[in-house]
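Reading through the structure tokens given below for one structure.
Note that this complex is displayed minus one protein chain, with the remaining chains in position.
Naming follows writing order (A and B), and every chain is counted from residue 1.
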Amino acid sequence: MYIPVIGLEIHAELLTKSKVFCNCSAEFGGDQNSRCCPVCTGMPGTLPVINQTAVEYAVKAGFALNCEINKFSVFDRKNYFYPDLPKAYQISQLNYPLCINGSVPIEVEVDGEKIQKNIRINRIHLEEDAGKLIHDDYNGVSLADYNRCGIPLIEIVTEPDIRSAEEARAFVEKVSLLLQYAGVCDCKMEQGSLRCDVNISIMKPTDTEFGTRAEIKNLNSLKSIVRAIEYEIKRQSKILDGGGKVVQETRRFNDNHGDTKSMRSKEDAHDYRYFPEPDILQVNFTDEDLAAIRAKLPELPEKRFERYTKEYGLSETDAKILVSQKTISDFFNGALEVYNNPKSISSFIIVELLRRVNLGEVSMDNLPFSSKDFAILVQMADEEKVSKNDAKTILRFMVESGKNPEEIAKENGFLISNDTGKVEEVVEGVLSANKAIVEQWLSGEQKVFGFLMGQCTKELKGVCTPKVVKDILEAKLNSMK
Amino acid sequence: MDVSQLKIRQLREMLDKKEISAAELADEYIKRIKEYDKKLESYITVTEEIAKEQAKAAQERINSGSSSALTGIPIAIKDNICTEGVKTTCASKMLENFVPPYNATVIEKLYSENIVMLGKTSMDEFAMGGSTQTSAFAKTKNPYDLNRVPGGSSGGSAACVSAGLAPAALGSDTGGSIRQPAAFCGVTGLKPTYGRVSRYGLVAFASSLDQIGPIARDAHDCALVLNAISGCDSRDGTSSRLAAENFAAKIGMPVKGMKIAVPKEFYADGIDAVVRDSVLSAAQKYKEMGAEIVECSMPSLKYAVAAYYLISSAEASSNLSRYDGIKYGHRSSKGDSYSELVCNSRSEGFGEEVKRRILLGNYALSSGYYDAYYGKAMALKQKIRAEYEEIFKLCDVILTPTAPSVAYGINENVTDPVKMYQADICTVTVNIASLPAISTTCGYDSKGMPIGMSIIGKHFDEATIIQVADAFEKNFEIIPPRIV
Partner (left out) sequence: MDLDMVSYLAKLSKLNFTEDELKKAAADMTSIIDIMDTIKEVDIVYNPLADNKNMYLKDLREDIAKDSMETEKILQNAKHSDNCFVVPKVVE
């Protein structure tokens, strides 16, 4: 039995408007080489000019991950040849990264019990993304698209504190949640805005030193992180069991085969010849700068969870669902501002809204209605201005049309008027049409009340609430006793 | 009309008084280039058509009465400064056909003054060298003796100004590349304070040391060009935020009472006697003008060449890695894999000296050697800076020879890199300490070869070194090269 020792390097693209060293758009996609300029394509004579917001976002991420911020930070060049790197060096940070010594709590299960474990963050530094290579098998060439060159990236490096694939998954989920809350990264792994390298070795419980590690590059889904780690544990265990030695190398995970393979092309000497980037001056922060950035950080998920459970009395399960995405939690908070009934709002979000989101009818990122409209709808249902069932229908219409709930209710006759005159009229009609049954009730057969109630509500659907019907029906019957 | 010895100020007056049109003036220089540059080889590209167009635009501005200091003035540009639509080769086979899609900031600034660009001047390949003999296209000769080098790396710019094939030119200076060729060719060259002029569009050699500056007939003309090209640039994060100023402002003010330091190490054994005597007699002239000569010392000078070559080569090895044959520049016809294509393109495209510097730079940065070489060189850089600070507590400017000798014969030195490197002893500390310095002619040797002296100033005090150089020039008679 071996203990896996795992460290992660997470690369997260920052949500700035422009690239980190030039003014080209930092948006995802675009026609090939259409978001390029002489700077990000590494033309002779060009110079990098650092983006203020990229630095600010990296520091924000640092605060979200409980880091210390270096008040003096230096950029360095990491030199290596690769066709996706036009300057043949990546501007990164070596000895003076922006953030150091952080920690991220995750929940892990030990003997069926959930406990909290802290994963230490060694550093977060700011660097630039590389371009993309498209492999044209037909012509036997690769095509380089540099749109992604210079998108700001932070690299989050952990200490080797992770001990299983599940912990790795929990950590990545937690980090992406925190980055989304901080508003610095959208963490869309499928679009590559969050990517992960895994350093993994295994050791016997009696060993005092870590084993030789392999690095698995560029994992771009939670599933592949888990599978790659599980595969590596098996592979390395097999080697050690057979008396062999694990080779320190870079490996690539193959999603189709579920295995990792040594990357021969990256075997070139790993001598990156780092040195201070002479084109970029060192960045300093005043205490005021740092306080201002910290102040821009929203309330983080832990705090919100605490508020939701302790202050609002929500269940831990519900609170967890609400904070699991910043958009949901923000929506919830927004709705409360209009209608301060946390339990009602929470349950309508979780049961009704998220059901539609999960069905793919709508996404939390671009709801066609506001949290205010949603709150009004919940309040209408609670105050029985519409029936619970109609409230669900109204939500469906809101999703489809973006109209406000009052308008939809009015247009579709969902509004409950509780017009007692009309109710009395209907009740009287029902009673006179069912004289025999009324007799039965008067003689003590209570169960026929349900039939009379049903007859009334059938005719009064949408006019008033069942409670009103019931009250009036009871009153009338009692008066006949 | 003989324009060969005319200064920018004289040309300005002629243009404004309509004694000559901008087109006629451009023509005069183009004619001279056609007549003399076959022998001199100072230009790599002559931009005759562009010059004609620009002269037309300049004339319109002159006619409208809104000309600025350089409107209609013909200027040559070193071929490592990017010019949109005009080949920028760095005198390297690697960039033989490179046409930049953008203009350097200095080019934009000069164009906005409506200058007339005559062409792109030769240089040592990627500005690495002091002879212009490593140029892949035009091994420029010295106008004073065609068998001698013009110096380098801005040899084309210095030679063309010296021979009257341009009234002024832009050069670049990483370790002396403006001042030393200016000294060899008997003209005036100014290396501004690091950060004074934007480097955006200057093909990088050593980013922490490179600086663009003017080469002209005298210090006053240098000031006029510097006025036009200096200033903070949002595209260069290392450019200084100091407001632009008039660098000619102190010209004519007396040097009386000024303190001029002569650090003894700059006058030691490695310096030819004729050079030393000439610079010291210039010091004597300043004394006669009322300046005080202050003796001082720079103990770390003996390490300066090593520190300079380690830092500049380290940065160069990284800066030149981008030349892979993929995005621009020479692409080998051989090579089936990325790595092979890159190796072949680079091996075919770069000359011997460039390759040497790349090897040296990678050595200085490679793991296991970094601390001993690059790290130590950076520490020495700080020490040399500190020593300058000490000296400047005692003086206003520092006077040194610009080069240990006058221009040497073609093929001398060039084959021995060590000898070549050591010849940079007088100039490299200025770049290491980011200081401004100006080289002007202070004498001629027995064969008539010019001797240069350098006046080094405090950070961002170009106005004072221009003033001091100008004070000397006013009492010194230039002997034009015989080629004229």
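As a convention for this text, a residue touches a chain if its C-beta (ideal position, glycine included) is under 8 Å from a C-beta of that chain, and two chains touch if they have at least 3 such contacts.
From a predicted model like this one, the values you see are computed outputs, not experimental measurements.
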item	value
Selected from A:R273, A:R304 or A:K476 as touching the chain missing from the view	A:R273
Which residue of B:L146, B:I326, B:I391 or B:I478 touches the chain not shown here	B:I326
Option from A:D145, A:D197, A:E352 or A:D373 whose C-beta touches the chain left out	A:D145
Hidden partner interface residues of subunit A, rising order	16-18, 23-27, 31-38, 41, 49-56, 72, 74, 81, 83, 95-96, 133-136, 139-146, 252, 263-265, 268-269, 271, 273, 276, 281-286, 289
Interface with the unshown chain - residue positions in subunit B	97-99, 101-102, 234, 237, 241, 300, 302-303, 305-307, 309-310, 317, 321, 324, 326-329, 331, 335-344, 346-347, 350, 355-356, 358-360, 362-364, 366, 372-373, 375-380, 382-383, 417-418, 421-422
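Note that only the chains that are shown with their structure count from here on.
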item	value
Interfacial residue positions of subunit A with respect to subunit B in the complex	38, 41-50, 77, 79, 81, 83, 86-89, 142, 144, 268, 271, 273-276, 278-281
Complex interface listing, subunit B residues touching subunit A	80-82, 88, 90, 95, 98, 100-102, 104, 199-204, 206-208, 234-238, 314-315, 317-318, 321-322, 324, 326-328, 338-339, 342, 362, 365-367, 370, 374, 378
